[in-house]
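Shown here: the complex without one of its protein chains, the others still in place.
Right after this comes chain A.
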Amino acid sequence: MDVSMTVNGRPASGKVEGRTLLVHFLRDDLHLTGTHVGCDTSQCGACVVHMDGRPVKACSVLAVEAEGAEILTIEGMANPDGSLSVIQQAFQDHHGLQCGFCTPGMVMSAAALLKDDPHPDERTIRDYLDGNICRCTGYHNIVKAILAASENASIAAQ
């Protein structure tokens, strides 16, 4: 089956099987390997990308379901000049990553949260990250990073 969508602002298309998952299309066909597969069973959130502006687990969406959709992955998060986005920079500044495996999903979830609610409190952040598991258990600094990003004035404008 043919599939085409917009990925990080650029048109992307390819041939897939019905059963091809969005995450495999992104990683294997488009070589965007920043989106990770931690579990493949909808539990861990390492594969979170935005589909038409909403966070989804790319391991639980078929590539053909993304036909015509706007997809944003971790590769599309940096600023146009290549510098880190506010959220990414906050993760670096606050040691919000250890091995980094969960980080793409954490950053994409954080970005989805701050888009809806630019100034969440700690409880809201923890609730929102319910579906993102960090095997290194670095939650405390992940929450700190997101809180710090939310205090950056430019985040509300994004």
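Annotations for the structure displayed:
Throughout what follows, contacts are C-beta pairs under 8 Å (C-beta built on N, C-alpha and C of every residue); 3 or more make two chains touch, one makes a residue touch a chain; residues count from 1.
Keep this in mind: contacts and distances are computed from a predicted model.
Looking at the choices "Indolepyruvate oxidoreductase subunit beta", "HNH endonuclease", "Carbon monoxide dehydrogenase, medium subunit" or "Sulfur carrier protein ThiS (Thiamine biosynthesis)", the name in the UniProt record of the chain not drawn here is "Carbon monoxide dehydrogenase, medium subunit". Contact with the omitted chain, checked across A:L30, A:L113 or A:I142, is made by A:L113. Only one residue from A:M51, A:I71, A:A90 or A:M106 touches the chain missing from this view: A:M51. In the complete assembly, the contact with the undisplayed chain comes from A:L62, out of A:L62, A:V107 or A:C134. What chain A contributes to its contact with the hidden chain is residues 1, 17-19, 40-42, 45, 48, 51, 54-57, 60-62, 64-65, 67, 109, 112-113, 128, 130-132.
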